[in-house]
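One protein chain omitted, others in place.
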Amino acid sequence: MEVVLRNLTKKFGQVVAVDHINLEIRSGEFVAFLGPSGCGKTTTLLMVAGIYKPTEGEILFDGRLMNKVPPQQRNVGMVFQSYALYPHMTAFQNMAFPLKLAGMSQMMQAERVKRVADMMGIGHLLDRKPGELSGGQQQRVALGRALVKEPDLLLFDEPLSNLDARLRLVMRGEIKRLQHELGITSIYVTHDQVEAMTMADRIAVINEGKLQAFDTPDDLYDRPKTLFIAGFVGNPPMNFFTVSIRRENGDYFAESEGGLRVKVPSERAEKALAGGLEQVIMGIRPEDIQMDESGTSENKGPVFSVEPLGRDDLIDVHIGPDSVFLLVDPLKRVRLDDIVHLEFDTAKVQFFDPETGKSLLWT
Amino acid sequence: MDEEVVRAPWYHPGRWLPYLFLVITLLPVFVGYSWLIIASFSRETRGLTPIGGFTLRNWAFLWEDIGTGVDLWALSRQSFIDAAHVTFLLISLAALINLLLSGTESRFGIALAKLTKSLQNVRAAFTVAVLAFVIAVVSKLSVMDLGIWSTLLNTFLIALYMTVTVVLISSMAGYALSRMNFPGRKPFLSLTLVLHGFPAVTLLIPIFYVLKFLGSIPVLGDAVGFNTLGGVALVMVSFQLPLGVWLMKGFFDSIPWDVERSALVDGATYFQTWQQILMPMLRPGLMALGIFSFISGWGAFLIPTTFTIGTKTANLPVYLNSLISDTAPVNWNTIAAIGLFQMVPVLFFFFFAQEYLLSIFAGGSKGAS
Partner (left out) sequence: MATIQKAQEAVAIPAEVAREPKPRKLTWTPYAFMLPSAILVILFFFIPALILFYISMTNQSSANFSNPDFIGLQNFKTILNDRFVGKIFQNTVFYVVMTLTFFNVGLALIISLVTTHIERRAGIFFRTIWMLPRLTPSVVYIMMWKRIAAGPPFGILNQFLAPFGFEGVNWLSAQGNPWLFVILSNGFIGASFGMIIFTSAIESIPKELMRAALVDGASILQRIRYVILPELRWPLLFVVTYQSLSLLTSFELIWLLTDGGPGLYRTEVWALTAYKRALANYFGNAQWGYASAWAVFLVIIGVILAVVYMRYFRFNELVEEPKIEVL
């Protein structure tokens, strides 16, 4: 089912929780809503489900205006962050509840629930009440309950945030696989960008109630359209420097006032210069910066901090007033105040207008 | 410092003085109940001292008073036969209607068919039979003079009516006030609060007029007018309502929103959400309010005595009071026995459902701080 949000807005008194969001979700697509806490993701989802009334704007399912259709008639399945299982019902009764309400015969209910439960690997737990299930099992029951009525649209509100890291990984894969097999249009709310990047076909990035971008994970990562997106997507975040671009002998160089100087690909540099800006913001991801062990690079500075992340160490090198974050192999044993030389791989360098925050490369 | 406060030795006054104080202040309560128990099994008492030994004679009201010519065995046999008739007729009627309606297209027809169909499973039929039996017994009893038993029946009916109605109505209103956003919600809420504090007894005089008026309405008047059990119960339900609604609102507030949202998304109507999801989740709260209402209804005196005349509609407290204030010499020992008898359900709940009762008092006075 195709879902369209048009100028969708929700105000709670003075607070604007959702601010004129426009989205078009294709049939069968898996879309993630990604944004920091409190940005209005849940509110948007609840409006789609019919729990909240939009203050303004429209929700369309396959071109049908849904604003005034009550939740019962929307045929959506929803998985809540807290699972929201009915504590007085067994897992079976929980999953059969939507079917019972739809007036399905008991035999059909049992059959359908059994099938979905087996698919989710909880067939043996159906007689238990939620209180007697582990978090992961409850999660599956909740998912099963959403799936069992074969909804046209699946809504997930941070369904994995209460699980431990390993289980989260497993469930991530399962949800993605299920969604792919069943082909149900899905909206998946999360503030975990790894989750969004790995699961979604497209990601809607939301900040302070506004839609910042709606793109595929690759586009968001490699072709960020705004400074916000560039800084938000990717962990550790992208490095930004205020630079001016010079042309020397047919090559382009970006120079910061603090003395940072890197060669940039001419194609990108020309685009950055096209607007005639004196200064632009340059963005480079930490993984595109290496330590230059030969010590020939002119970009060097003292190590200001070292943060072990496990597989890598995240180090902060100060070049003049500029802070450069990069990942290094812990075996290199970088220590505080060591002077290190840096090598920049500028193939994926980004440029932004410092005034508007818009990308100078992608529109 | 340690978590455990160091305690003084037992002979230190700080250790036993509090207990002494508590026991002494509670003395009147202990003495009162002791008297009730002693007196109800004695021929006579002087102070707390029984005179002339113990006896069960005081409890004779339980059997002696039963009116002449009532054969409980015959009564129940007849009621059983009546109930069987009614059940059989109802089920056959349901089957017939169902047959006639098969293949109908109209919404009403389908709904009716569903209803009649549901009557044909064993459990529903059994329920109907039991209900019919109870109704038969009660209706037969209600036209007979059974002495204290009819008084008892009245007391029980008032208490039961109170329990069911208060729980049902307050949980409906509590649900709407707690969970739904609608124009008028805030005024309703403030009103509930104001009424919760407002002393309803000051309105007894005009309520007399309201009941008189209700009584003058044909049919309905026989059920809820002045000098009917229904009328008395209705007034008591209304007086209890502000507390009930406020409590239930609090109980509903404690249910996570997602559960209810989930039910709505699953396709439940508001009514179904209330009935199938929220009410079962609130069972302890409902129990608490129910027990509390039962106890208040069971011991109610002021309203029954104000709005009923004579023995036909009297409940136990009214009857008991009439015994005490009769001009004839009072037999305190019989009265004590009846009083103790009246205390039985109260004591039962007091000992076995304390936590429910305490949650009422805690909830009823919530917001104090």
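Letters A and B name the chains as they come in the text, with residue numbers starting at 1 for each one.
Just so it is clear, a residue touches a chain if its C-beta (ideal position, glycine included) is under 8 Å from a C-beta of that chain, and two chains touch if they have at least 3 such contacts.
All of these numbers come straight from a predicted model, not from anything done at the bench.
Q: Pick from B:Gly197, B:Pro218 or B:Gly310: which residue touches the chain that isn't shown?
A: Going through B:Gly197, B:Pro218 or B:Gly310 one by one, B:Gly197 is the residue touching the chain not shown.
Q: Using the document's definition of touch, tell me which of B:Tyr11, B:Trp73 or B:Phe182 contacts the absent chain.
A: With B:Tyr11, B:Trp73 or B:Phe182 as choices, the missing chain is touched by B:Phe182.
Q: Per the definition of touch given earlier, which of B:Thr127, B:Ser216, B:Asn331 or B:Gln354 contacts the omitted chain?
A: Of all options in B:Thr127, B:Ser216, B:Asn331 or B:Gln354, contact with the hidden chain holds for B:Gln354.
Q: Kindly state which of the options A:Lys41, A:Arg112, A:Lys225 or A:Arg268 is in contact with the chain not pictured.
A: The one listed residue touching the chain not shown is A:Lys225.
Q: Contact with the hidden chain only, please: which chain B residues?
A: Per the touch rule, chain B residues meeting the hidden chain are 1, 5, 14, 18-19, 21-22, 25-26, 28-29, 31-33, 35-36, 39, 45-49, 168-170, 172-173, 175-182, 184-186, 188-191, 193-210, 234-235, 237-239, 241, 245, 253, 257, 260-261, 264, 270-271, 274, 295, 298-302, 306, 316-317, 320-321, 324, 332, 335-336, 339-340, 342-343, 346, 349-350, 354, 357-358, 361-362, 365, 367-369.
Just so we're on the same page, only the chains that are shown with their structure count from here on.
Q: Using Cα averages as centroids, what's the distance between chain A and chain B in whole Å?
A: Chain centroid spacing, chain A to chain B, equals 56 Å.
Q: What part of chain A is in contact with chain B in the complex they form?
A: It comes out as residues 46, 49-51, 70-72, 74, 76-78, 80-88, 97-98, 101-102, 145, 149, 155.
Q: Under the touch definition given earlier, write down the residues of chain B that touch chain A in their complex.
A: Against chain A, the touching part of chain B is residues 256, 258-259, 261-269, 272, 276-277, 280-281, 283.
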